[in-house]
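Excerpt of the complex: some chains, original placement.
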Amino acid sequence: MSILVPDNTLITATVEEGRQLAMKMARLVVKATQPDAEVREQLRAVYAKDASLLIQISLVTATEFATIAAANNYWRGGPATAQD
Amino acid sequence: MSILVPDNTLITATVEEGRQLAMKMARLVVKATQPDAEVREQLRAVYAKDASLLIQISLVTATEFATIAAANNYWRGGPATAQD
């Protein structure tokens, strides 16, 4: 199975990086489920112009981000190190 | 990728600002997924008149807001500073 979590950690230096990780991790699930890059590119043309699918993508990002934010203690007081 | 988190923080002075941040962060995911402003404007005409899509948008906002509210300790007792 392709990699699901870049760098094998949920800890990021900033909120922005945490948000990017959330989007990346969601896409990596789709990649692991549909490994064919060509098919994924065809699907991109579908969801990028579909209001409902774009909203569903933002729901997945929000759900992933909730976990990443908790892992980083909401970036309150410097990045949560692995030993926090 | 376009910015996903304005000011790179989840901490806001008030609940209202936290709620606005939730809506903004959801929209920024759509913008990062569909960078073409014209396409997004066309989609706006679709979802702004569709009961199901408007309800889905409120579900995304509720999910984002849950994370932001936790980050701000529900604004109980003054804004949660980054050192909280």
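Lettered A and B in written order, each chain numbered from 1.
One rule holds for everything that comes next: contacts are C-beta pairs under 8 Å (C-beta built on N, C-alpha and C of every residue); 3 or more make two chains touch, one makes a residue touch a chain.
Please read these numbers as outputs of a predicted model, since none were measured by experiment.
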| item | value |
| --- | --- |
| Per this structure file, total copies of the shared sequence (2 shown) | 6 |
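Throughout what follows, only the chains that are shown with their structure count from here on.
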| item | value |
| --- | --- |
| Where subunit A and subunit B are represented by their mean Cα positions, the distance between them in whole Å | 16 |
| Residue ranges of subunit B in contact with subunit A within the complex | 1, 3-5, 8-11, 25-27, 29-30, 32-34, 39, 43, 46-47, 50, 52-53, 56-57, 59-60, 63-64, 66-67, 70-71, 80-84 |
| In the complex with subunit B, residue positions of subunit A that touch it | 14-16, 19-20, 23, 47-52, 54-59, 61-63, 65-66, 69-70, 74-78 |
